[in-house]
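What you see is part of a larger complex, with each chain still in position.
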Amino acid sequence: MTARIGVVTFPGSLDDRDAQRAVRLAGATPVPLWHGETALRGVDAVILPGGFSYGDYLRGGAIARFAPVMETLIDAAKGGLPVLGICNGFQILCESHLLPGVLTRNAHMRFRRRSQRLRVENSATAFTSHFDPGQEIVIPVKNGEGRYVADEHTLDELEGEGRVVFRYLDGNPSGALRDIAGVTNAAGNVVGLMPHPEHAVEALTGASLDGLGMFTSVIAHLGQTAAAGS
Amino acid sequence: MTGKHEAADVEQVDQELNLDTVEIAAKTPDEVQPYAELGLRDDEYAKIREILGRRPTGSELAMYSIMWSEHCSYKSSKVHLRKFGEKNPTNTRMLAGIGENAGVVAITDELAVTFKVESHNHPSYIEPHQGAATGVGGIVRDILAMGARPIAVMDTLRFGDAEHPDTKRVLPGVVSGISFYGNCLGLPNIGGEVVFDASYQGNPLVNALSVGVLPASRLQNKAASGVGNVVVLLGQKTGKDGIGGVSVLASATFEDDATDNRPSVQVGDPFVEKLLIESCLEMYDAGLVVGIQDLGGAGLTCALSETAAAAELGMYVDLERVPLRDATMEPHEVLASESQERMLLIVNPSKVEDVLAVAEKWGVLATAIGTVTAASPEGGGGRLIINWHGQTVVDCPPGSLADDGPVYHRPIKEPNDRALIAADRAETLPRPSTDAELRETVLKMAATPNLADKTWITEQYDDMVGGNTALSMPDDAGVLRLDGTGAVDPNIGPLGIALSTDGNGRFARLDPYTGAQLAIAEAYRNVAVTGATPIAASDCLNFGSPEDPHVMWQFAQAVEGLADACAQLGVPITGGNVSFYNQTGMTAIHPTPVVAVLGVLDDVRRRVPMGFANDGDVIILLGETFAELSGSEWAWSQHGHLGGIPPAVDLAGEMALAAVMKRAAEVEHVSAAHDLSDGGLAQALVESVLKHGVGARVKLPDHADPFVWLFAESTARAVVCLPRGHEVAFGALCDEHGVPWTPLGIVDSTVGGLEIVDHFQIPTGELREASEGTLPRLFG
Amino acid sequence: MARVLVDVMLKPEILDPQGEAVANALPRLGVNGITSVRIGKRIELDFEGEADLEQARAVADALLANPVIETFTLRVDEGS
């Protein structure tokens, strides 16, 4: 049985089909999930894709948090379901309080897209086990509200517990505090990041294939938990 | 809610008192109407009265004035645009052409692509952000209306002088508007142009392109066919957006209060447009719509009359059913409103419920507002009858609005300074003579706003959403994989399409016929160097006032030149847009025909990127270099000079180059290619070095004049990189097609920049600083 | 120190996508009594000494509001 990975489509989701493609290329079965339904269709993991859910006019992710699908997803994530939030998905995870902090408008106030070098700071999460600790990867970043902000105490705590998963190298595209590109929850099953691993999975369209590791990691993670459970 | 209702009721009584109905119009033939203020001439007003057999109602007058305006009726350009139809090469790929919302070309038996360029110049000057944003929104709806899923956008921009303070207002706003709308819509921006020239100071150009893909069987039609079918308005509520000139009517009917200050600016909501796209596509796939038309300029007026006219039937509309954002709107305002994100659907009564259900699923408003009615027994189509709370405010033949607008044969006059301009050649200007001066010129040119790196702009655009972008900025053309094609046989890759937009106002100013040909030649070349085969074109013709005979001459020449070039290149114009009145006071912009060329790649994996990447690759120049400097970026940026005769057009040479590139890409003879255009060879080399930061050692031929070789803008040229060992085969290929080729040097990372052997060397860092410093310095 | 407050709102006839998005989300929060939401900007201008309303108006006009689509009002913040 291949892993079934849900990809939620909100009104205004844009990189949902891209995330589905990445799941397929990594060897799992993508399962489309609809924002208006609470059912998670028995998926083994969930991706909240990039985009501008509900137009994202107030604050990225602020309205999506109240979607019916989030009711079940928040509980499932607390119960250990692997959940990856990419860009807008990361914003939704923060607004839902599954991850600490918030993503604010970039310090330079513009949308910025570029190839971005990152360091994988934590390779023990559900989505990063296929990376080496400290590995440097290149995946694209593209957003207007990607500046990670949390209070000093929270930041220290994140650092102390190794919950900063990705950090920007060679320049911080948004002014994110402490160059944070992605974080995880204490259990390591919920990961959010601003850059887009689903856009670094094919030689034809990507600057690298480094993004694929996140999708193969979670498939391996699911295999292990399944084996441990049986 | 009660409070709101009361207010609305009071309004309604008011409106009924003032409502100009067909009945009243018939009884009050002598009522003075503000037709002149609405831009109608005496004879046009008389013709409207003749068509109706009475004076028009206020609503009718509004509709005729809009539909018979230059923008909607093409009254000044129509007689010229016919040339495209007459001269277009016969082409079996064309499934829909000029006159449709956008042209459609077949890629395979099953798959088709639709694309079009459109201008949003004037709104973008008034309110840069919203003007540009709604420009993107508008062209995307054209593509959607053809039955296609929009898959990308491009933007072609002209601004005034880069240093001018107003450019600092206009450019960032335009770019943020395009970025905002396109990014939020999930459409990758895969290319475009940015040009600065003082001629656009008071009148920037914002031309947007969208491209979409559809199964050929899903092609949609705008005809409101099928008597009894239901007319459904889908999308955003209607507000007082963009009513502009029609507010004259309100002030003529009412006291002059509260009606001024009407915004002619539309505000876009890409989120609603995204939902509109998804719901329309779902409806197409379920076979729910008989006809569809986007609402753009002229809003409901245009959509109702065009759909009815296209079917040669009538239509009945209860206008008060249109969901309004502002309860005080009058019928003529509802008809004229340019509120964004709306589509008009023609639906079989048995499918209406399904249509409403799909709309509901996506959270989009859908409202049945009318029905398709029969043609008059005496022929000539049906009647468009529009009621407002039970009273008839419009009763006219839809064809008289949509098709029978005025046609002008505007006076044309060739400017008498042509010989003078032609004699004022840039070839005689002082040139850099020493190697140090040449080196300096390369750097100065790389740093000019026109040639400088555009990342400050393009990094604001999402170029990858959708996951099919195989090439984008700063490559010569945007290349997209057509999703879902070619998966069966691993030797046959997925199909791809390539798109480029180009135009050169300076060349067109010197000679509009040649300038238009140079525009399509460049777009064609940009597409060809990626290995794609150019198959179709779309154009946006930006000119000054058609009432100026010199401008009309420029226009006629440009159309003629473009049509002739299309015929020779075998690439038909499939659709486009004309934008007149681009001028400040009496001074027109440079005539600016912008052309987009579409190409196909049988295997998108073979697309050829731009830039030096692999050490040891051999660099070859294709084409011939002549001492052509008039109109060039060198003459303009270094001497402020514009005169002489633009570079010669060589369409046969462009076709031969394209044939070589296609074949070379297929057999993987080439690893990279870059066309030569603005700034000539020097600029092409600089850009190729900067792409990956890999250097090159270039040796000009012994007989070459280094200045001419570096800066001339001769056409039909490109630099290509060959992996070592491919030179012989590639040379033979060039010879076979009669393409001149000159070995120039090798890609060599140890050079650490660009070396022109025996002349000068520039380290990558210095090139980068020159090229990448300019826009951030200007715009922050 | 004195503070001038500038409220910038979209003109009533201009579409406010932000407000609409929030209004549409309210039922999901169980809120039904709100008929319309409009979102604008609130700007605090802090003056070194006395509040200079004329200067504040000039700033609002030039930088804070886009007169094509927005209107603004200003007042001295009595609380500060």
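First chain written, first letter: the chains are A, B and C, and each begins at residue 1.
Keep this in mind: a residue touches a chain if its C-beta (ideal position, glycine included) is under 8 Å from a C-beta of that chain, and two chains touch if they have at least 3 such contacts.
Values in this document were obtained by computation on a predicted structure and should not be read as measured data.
Only one copy of each distinct protein chain is displayed here, while the full complex in this structure file has the stoichiometry A x1, B x1, C x2.
The rule we apply is simple: only the chains that are shown with their structure count from here on.
A complete topology is adopted by the chain contact network, contact being made between every pair of chains. Computed from the mean C-alpha positions, the centre of subunit A lies at a distance of 36 Å from the centre of subunit B. Under the contact definition stated at the top, the residues of subunit A that touch 2 or more other chains are 54-55, 57. Looking at subunit C, residues 17, 21, 24 sit in touch with two or more other chains.
Those residues of subunit B that touch subunit A in the shared complex are 176, 179-180, 183-186, 269-272, 274-275, 362-363, 459-470, 481, 604-605.
Here subunit A touches subunit B in the complex through residues 11-12, 14-15, 17-18, 21, 50-52, 54-57, 110-114, 140, 142, 144, 196, 198-199, 202, 204-205, going by the rule given at the top.
Interface of subunit C with subunit A (complex): residues 17-18, 21-22, 24-25, 28-29, 39.
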